[in-house]
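A single protein chain has been omitted from the complex, and every remaining protein chain is retained in its original position.
Chain nomenclature is as follows: A, B and C, assigned in order of appearance, with residue numbering initiated at 1 for each chain independently.
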Amino acid sequence: MLGQLLMSGLAAGSLYALTAVAVVVVFRNTRTINLAQGDFAMMGAFLALIFIKSLGLSYLFALGLSVVCIMALGVLTERLVMRPIADSGWLTLFTATLGVYYILHGVSGWLWGRDTKAFPVTFDPTPIHFLGTVVSEGHLINMAWVTAIGALLYSFFRYTKQGIAMRAVTDDPETAQLMGIPVRFIVMLTWAMAGFLGAFAGILAAPIIYVAPEMMDEVLIKGYVAAVFGGLYSIPGAILGAILIGVAENLAGGYLGAHFKTAIAFVMIVILLAFRPQGLIGIQKRREV
Amino acid sequence: MAESITTTAAPAPSGSRAAVATLKNTFQMQNWVLAGLFFAACFVFPLLPFVEGWMVFQGAFIIIYIMAAQGVSILTGYTGLVTVGHGAFLAIGAYTAALLMKYTGLSVIPGMIAGGLVSAVFGLALGLVFLRLAGAFMAIGTLGFAFFIGAIVNNVPIFEGRTGISLPPNTVFGFEIDDFGFYYVALVTLALTTLFVHSLIRSGVGRAFKALRDSDKAAESSGVNRLLYRTLAFSISAFITGVAGALNGLIVNYISAEVYGDIWYSVDLLVAAVVGGSAMLFGPFLGGFFVAMVPFYLEELADFAFILKGVALIAVLVLAPAGVAEVVARPVRAWRQRKLLEAGESPELADAPGPPTGGGS
Amino acid sequence: MTHLRCEGITVRFGGVMACDNVSIEVPEGKIVGLIGPNGAGKTTLFNVLSRFQEYESGHITYRDQNVDRKKPHEMIRLGMARTFQNLNLFGEQSTLDNILIGAHRHLGNPLANMFSLPGARRNEAALVDKALAVADMLHLNHQLDKPVKSLSYGWRKRVELARALAADPEMILLDEPVAGCNDEAAAELEEIVRHVNRNLGVTMLLVEHDMSMVMKVCDYIYVINFGANLADGTPAEVQENADVIAAYLGEPTQ
Partner (left out) sequence: MTLLRLRDVEVNYGAVRALRGISLSVEPGTVVALLGANGAGKSTIQKAISGLLKPTVGDIEFDGHRLNSLSPREIIRLGIATVPEGRKIFKDLSVSENLRMGAYSRSDRAGIAQDQEMVLDLFPVLKERTKQLGGSLSGGEQQMLTIARGLMARPRMLLLDEPSLGLAPLIIADIFRILKKINADKGMTLLIIEQNVHVALQNADYAYVLQLGRVTVEGTAKELQENREVIASYMGTQAHAAAG
């Protein structure tokens, strides 16, 4: 039972991780919590669904195309909404992402309706036995995807010029500017990355849940909670947080009853923020006067 | 030992005191006049011949929204703590009143007060728990709180989840009231909360809130107790929204987790505060009206309502970052300045040469 | 009598020793200067004394009372106000409101205050009187209505001082009161500082880079370098101290 719960937790956690990392990436370079992150995911899922159903594209091709579109959506969000108000206080930036949330919710509902749609299942739905647990092939595939994306991100941030520059901008935007790093371009890149991660989150979640405007609302909230585990700053922290939440809610659901499954993430966040506001692995910021 | 700097110094020149008095009074006058007009109009509204029953109901609904947004403005506008969780206080107020009415037969007014008080207790607790949080962390924390309350009302049996709790008709002082009567109860309550908010933000306590918002270091070095004032702001804010929540539940004689278990109220209330102007007395009036009316008029086009709301929100943020009320107040402020000058009250108040300033990096 | 004393204050930021066993003593009613090159740890020590900054070891006593565990807002109740080097004002608010917040310690019962009960109104009027008196002393009368962010730098420096004075403090920690002011404005502020000290009996601890001001107004000076006490004495003694001159000019390299 325990092993089974852990496995389900990992599967759920890996989906939260994509969202959490996107939240962290945007926050680090813009000070904004992106409330529209879930909508990037939802739009990604919708687009992929349309590409597959209406245009008859193959799954992988639809996925790739949808990812590119949502990256463009991220860039568009930055250029049209965030850049004009970039110098405002963070409440303004934050509420602006809420505006994007409303718009994307509205657009998707208007174009595709509010009823939930099924996403074509590309894997064998019969559960398989794996390491002594029962798990669906879909979950395993998702975990593989997420691991691959994680490795891709790691190499991007570690080895590429733009990836390192993105971290440099996080670290100290003014000095980054002095090095000739185009900070605005980097911020745009950040939003593209949020789109990239969002599209994947949506498309990977879609076969497991469903496709509808509000499909990602709950995943998004758990993504925030996970992001806070890393102090909204650390990517490994966010990933760890996501897995912790996935596991904790499955354990709570399994041992305490289904009622507790949803509440546990919020209990965790309240406790975490009360005792370690800088996050579990967040950097301890010195109080400057 | 320093006796008192301010008593040993020369007495304040009467000119500047008169100027200050005039300033404060004109400001206050404007607020009184505006508030007077608003409440008079609202009072007459249901009595107008063309007004139908549903309009009165909708009017009461708007009033409740305004009140709830006032609660948010105390915390987000005046104290600078962004809350995305005030739907939780709305829920706490609503469920407190509803449960009391169902199990003890308590009527509207005591239910409202109880709803406010229980909500304030939760506010106090949350203020203490989140004492060290600011900015985005506070936003996520309050959001988490709202979800937590949502999970509770959905799952703990006494709240009856999505089935909901149906309530008997409302009574005030033993008389049964309909939507019409309820409208006036809400209106009077809003008048009281407005009066209170007005008094609060002009008092030393309001000054301390704003000080914490603008620079908590400077505030603390001036003797503002962060713990005390932050928890106070949380409690007051939760109280007002809790009262609104009680009214919100009672007006339809039914509450369910379908409505209160959702995060939507929280987000809408923040939008109401920001769009109207969260640090303006009349900001919540405009914002509350906006948020309450958009879905109403566009119910048929639910998704357009969403798009419209998003576009309007972004437009306000770009064009009037301090809220619509601030834009409306601008000409009024200019007018006041002109009047002061015309009255020859103190031309120097308008502009005076400063001491020459030097360089420095 | 000693007004404020700290002994053996040590503060470490990661591997950097911001304060290394610093001790100073401020006698009642005097103006004591705290000087040292950039990055010597002056502001850190200020933050320690006003209790914004925790420290590893050492003790602080205010009028023989140990204040190691006090919070910043409690220091003002004991009578110690401070100003900030880089101005920490409430920019959106009027000058008057900025000064009024300085008088916060005289606010009285917050509950009575927020309902504007009659007693609180009288008290509020008294606070406004205080604020006006302070404004008058600093010639801020004509700026009262304006949002502070619209004022020039020189005026804002004064608002900062006015806020500290509005508390009726017995001691003020002044962090670079004349930085960025030209000679005329600096001279005027210097006069005000002297007036507040000599005529109103307020003890002062002054961090300032304008040496001419430090030398003129201070009764006693502490010099710190690399976070540690380097020298102390009267202005004349300090000016002649070879270590001090070397610290300011950079030690000759071997």
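As a convention for this text, contacts are C-beta pairs under 8 Å (C-beta built on N, C-alpha and C of every residue); 3 or more make two chains touch, one makes a residue touch a chain.
Not measured: the values here are computed from a predicted model.
Trainee: Would you mind spotting which of A:L5, A:A176, A:A212 or A:A227 touches the chain that isn't drawn?
Mentor: Spelled out, the listed residue whose C-beta touches the missing chain is A:A176.
Trainee: From the listed residues C:L78, C:M215 or C:A228, report the one that touches the chain absent from this view.
Mentor: Spelled out, the listed residue whose C-beta touches the missing chain is C:M215.
Trainee: Pick out the residues on chain A that sit against the missing chain.
Mentor: On the chain A side, contact with the omitted chain comes from 161, 164-165, 167-168, 170-172, 174-182.
Trainee: If the missing chain were put back, which residues of chain C would it touch?
Mentor: Counting over the whole complex, chain C touches the hidden chain at residues 14-16, 37-39, 151-153, 156, 176, 179-180, 182, 209-215, 226, 235-236, 239-240, 245-246, 248-254.
The criterion applied here is as follows: only the chains that are shown with their structure count from here on.
Trainee: Taking each chain's centre as the average of its Cα atoms, which is closest to the average over all protein Cα atoms shown?
Mentor: B
Trainee: By CA centroid distance, what chain is farthest from chain C?
Mentor: A
Trainee: Centroid of chain A to centroid of chain B, CA atoms only: how many Å?
Mentor: 33
Trainee: Please compute the C-alpha centroid of chain A, do the same for chain C, then give the distance between them in whole Å.
Mentor: 47
Trainee: Among the residues of chain C, which are close enough to touch at least two other chains?
Mentor: 52, 84
Trainee: On chain A, where are the residues touching two or more other chains?
Mentor: Residues 289.
Trainee: Would you pull the chain B residues touching chain C in the complex into a rising list?
Mentor: Of all residues in chain B, those touching chain C are 1-13, 15-17, 19-20, 23, 196, 199-200, 202-208, 210-211, 214-215, 217-226, 228-229, 232, 236, 346, 348-349, 352, 354-360.
Trainee: Inside the complex, what are the residues of chain A that reach chain B?
Mentor: On the chain A side, the touching residues are 27, 31-33, 81, 84-85, 88-92, 94-96, 98-107, 109-110, 114, 217, 221, 224-225, 227-228, 232, 259-260, 262-263, 265-267, 269-270, 273-274, 277, 289.
Trainee: In the complex of these two chains, what residues of chain B are touching chain A?
Mentor: For chain B paired with chain A, touching residues are 76, 82, 129-130, 132-133, 135-137, 139-141, 143-145, 147-148, 151-152, 154-156, 217, 263, 267, 270-271, 274, 302-311, 313-314, 317-318, 321.
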